[in-house]
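Of the protein chains in this complex, one is absent; all others appear in place.
So that you can tell them apart, the chains are marked A and B in the order they are listed, and the count of residues begins at 1 in each.
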Amino acid sequence: MLELHSLTIHEIRDMLRAGQICSKDILDSVYSRIEALDDKIGAYLTLTKEEAYEAAAIIDKKIAEGEKLGDLAGIPMAIKDNISTKGVKTTCASKMLENYVPPFDAHAYEKLKEAGAILIGKTNLDEFAMGSSTENSAFKITRNPWDLERVPGGSSGGSAAAVASDEAYFALGSDTGGSIRQPASLCGVVGFKPTYGAVSRYGLVAFGSSFDQIGPFTKDVEDCAILLNHLYGHDKKDSTSLNVEFGDFTEALNKDIKGMRIGLPEEYFGEGIDPEVKKLVLDGVKVLEGLGAHVEEISLPYSKYALPVYYIAASAEASSNLARYDGVRYGYRAKDYSSLEELYVNSRSEGFGEEVKLRIMLGTYTLSSGYYDAYYNKALKVRRLIKQEFEEAFEKYDVLISPTSPTTAFKIGERTDDQLAMYMSDICTVPINIAGIPAISVPCGLSKGLPVGMQIMSKSLGEASIIKVAHAFEQNTNFTKKKPTL
Amino acid sequence: MIDKKDLHYVASLARLKLKEEDEEKVREKFSMVLDYVGMLNELDIEDVEPLINVNGMSNVMREDEIKESMDRETLLANAPEKMYGCIKVSKVIE
């Protein structure tokens, strides 16, 4: 019982079904873990204990009465604090929304709730998901469970750290340029960024609308497949939501990968990539090769332009998406103002943090009169080239593999003053969002005691190939089983 | 390097005010990013069509059917200031 918190979704689900534990036990396990550790880790911004126990009581009653249970019945979940939860504060880790309580649920959260999952709390992030270290939170920093002096990555650092420290069985994050995969990599858990449009964005507080996707953090690949089954699906409230049949992703588990074609884009193993990270990823690839996959090096020359495209286009969208925080209908309103103009300027200047303001200004600049063609329009053109290049590659390869993050977790404060170094954290993950394709990060070893993640990408809607390869890898290695000592 | 005037213009468009002591730091960071993204100028992309919808969807529309609106009290619960069922703001001079 003591180690309940360390189990996966499929493990506790089986125990619950078998009547070995009840829903309340599961909550007890995770909340006692949070109480024991979260002062150190700082994964959570809000806990929803009361509501969670109410929900658990209902499920336990259902079990007692022999009623049919949802697939995720009684499974606790942590949700990044930029995903709307009705009646529960959704702060985006910003002073701007410190007291904001959404009047509706995000579609993704609603679906998981329908399947029986129980919200246990909202996790920390870089303010409005802008950052790669969770240091930009207005409220607290989150520490990497593998080394408390280091960052968990970002922006979904709270979600990644919660799962890595067994303070959650799974968590939801959002990924605009790597915000799920990079912290998953740095914290040694599985993180998935879906095909653009596969998971509804309704209720996700927008950062870069054409890049944003909600996705899961899990302890293993099987859990990831289980969650994708629930998260994926058409939503009429999101016009960019894909209206296709996704199938059952758990069918891609335990499959032979013999003959699968794997490409290694050389640009993702070059300059700026820590040699040990590179080695561990290539070792992982060797495992797959040993299982019968064909591996080839390829080149994706446009990938090096992904980061500039991202910083122009995502910032431009953000400048518009974040304009609504004006102190009028909700959110922070400055105490001192003597005119409408001051109400706007003071509320926004006081309510937003430095990085958010910088990106808003950057985005405003690239859209402003006289600069649109030089920046924004150009970025959209290069975006097409990057997407096309991926499409061509996927005509030859089932999946591409690269490191998720160029380095392991860095020290807290190490990159806060070096804008570009911080931005470079996303160099391997950003191209995926540019192209709108799916990718996973799976643990592939430890470098100096810190986790390294391997990124597996596929064409749009090629999730099954990713799950297949990732699961085969996991089954033939023991990296996802490794836990930090806490 | 973005000049001061442009930086102020952008800040005012975005309804943001820079603290004087932060201004140089912001200008530096801003310029660094602009220089970096200037990398795109290496590419000859004259004939490339901008990509505006990444998953290629079109014609997503709904039927013109009324659904119940949200209860006003719920909708205004987050408002910093309200009055007579409305949001209250500083006097707007038109």
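In the analysis below, contacts are C-beta pairs under 8 Å (C-beta built on N, C-alpha and C of every residue); 3 or more make two chains touch, one makes a residue touch a chain.
Following the convention adopted for this analysis, contacts and distances are computed from a predicted model.
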item	value
Identity of the absent chain, which is to be given by its UniProt protein name, from "Carbon-phosphorus lyase complex subunit PhnI", "ATP synthase subunit c", "ABC transporter permease" or "Aspartyl/glutamyl-tRNA(Asn/Gln) amidotransferase subunit B"	"Aspartyl/glutamyl-tRNA(Asn/Gln) amidotransferase subunit B"
Which displayed chains the unshown chain touches	A, B
Sole residue of A:15, A:141, A:323 or A:446 that reaches the chain not shown, by the stated touch rule	A:323
Chain not shown: contacting residue from A:201, A:230 or A:459	A:201
Interface with the undisplayed chain - residues on chain A	83-84, 90, 92, 97, 100, 102-104, 106, 201-206, 208-210, 236-240, 316-317, 319-320, 323-324, 326, 328-330, 340, 344, 364, 367-369, 372, 376
Positions on chain B where the hidden chain makes contact	13, 15, 52-53, 57-67, 69-70, 72, 75-76, 83-94
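Note that only the chains that are shown with their structure count from here on.
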item	value
Contact set on chain B toward chain A in their complex	2, 6-7, 9-11, 13-17, 22, 26, 29-30, 32-34, 36-41, 43, 45, 48-55, 57, 60, 62, 70, 74-75, 77-81, 87, 89-92
Chain B-touching residues of chain A, taken from the complex the two chains share	99-101, 103-104, 195-197, 210, 236, 239-240, 242, 304-305, 307-309, 311-312, 319, 323, 326-333, 337-346, 348-349, 352, 354, 357-358, 360-362, 364-365, 368, 375, 377-385, 387, 419-420, 423, 435-436, 460
